Each structure stands twice: as C-alpha cells, then as structure tokens.
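On to subunit A.
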Amino acid sequence: MQWGSASEFFAMGGYGLYVWTSFVATALCMVWEVSALWRRRVAARAEQRAALLGGTDETTA
Partner candidate 1 sequence: MSGSNMWEAVSGIVRRDLLLAMRRRSDAAMSVFFLVIVVSLFPLGVGPEPAVLRIIGPGVLWVAALLACLLSLGRVFTADYLDGVLEQMVLIPQPLAILVVGKILAHWLISGLPVVLLSPLLGLQFGLSGEPLGVLVMSLLLGTPTLSMIGAIGAALVLGVRGSGLLVALLVLPLYVPILIFGAGAVTSSMAGIGGEANLSLLGACLVLSLFLAPWATAAALRIALE
Partner candidate 2 sequence: MSTGINWLKYSSPQAFYPLAGRLIPWFACVAVALMGIGLYMGFFVAPTDFQQGEAYRIIFVHVPAAWMSMFLYVVMAVWAGIGMGLNARLSFMMAQAIAPTGAMFTFLALLTGAMWGKPTWGAWWVWDARLTSELILLFQYAGVMLLRTSIDDMRRADRASAVFALVGVVNVPIIYFSVQWWNTLHQGASVSMATGSKMASTMLTAMLLMTVAFWLYSIAVILARARCIMIERESLPVWDEKAAVIQEAVEAR
C-alpha cells in the first residue's frame, strides 16, 4: 500500500484532477448507458404491451 492517507490518495501525486476526471467520466458514461438502456427497454415493452392490449381488445369486443 503506497498511500499514507485518504487525501494523499485523492491528490494522486498532484495529478488528481486528470486521474479522477478520467475515471469519473468513464463511470458516468457506463452508468448513463445502462440507465438509458433500461429506460429504452421499459419504453419498448410498454409499447409492445399497448399493441398487444389493442389486439386483445379487438378479439374480445
């Protein structure tokens, strides 16, 4: 373990800004991608359900 303290860890030897921007940006992109996919899936299934509901309406009515 090479870090004496938490603040030393976050400072990254003076390069903290660059290192953490990179890692945080990557994490944000991935989280955003997963959440966007989740939203897309929910929307697609809702649309599918609406289509199927419409279909059953016709047959039962």
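Annotations
To be clear about the criterion, contacts are C-beta pairs under 8 Å (C-beta built on N, C-alpha and C of every residue); 3 or more make two chains touch, one makes a residue touch a chain; residues count from 1.
How these were chosen: all candidates are chains of the complex that A comes from, given by their letters.
All figures in this text were calculated on a predicted structure; none of them were measured in a lab.
Although all of 1 or 2 belong to the complex, subunit A touches just one of them, candidate 2. Taken in their complex, subunit A has these residues touching candidate 2: 1-3, 9, 12-15, 18-19, 21-23, 25-26, 29-30, 33-34, 37, 40-41, 44-45, 47-49, 51-53, 56.
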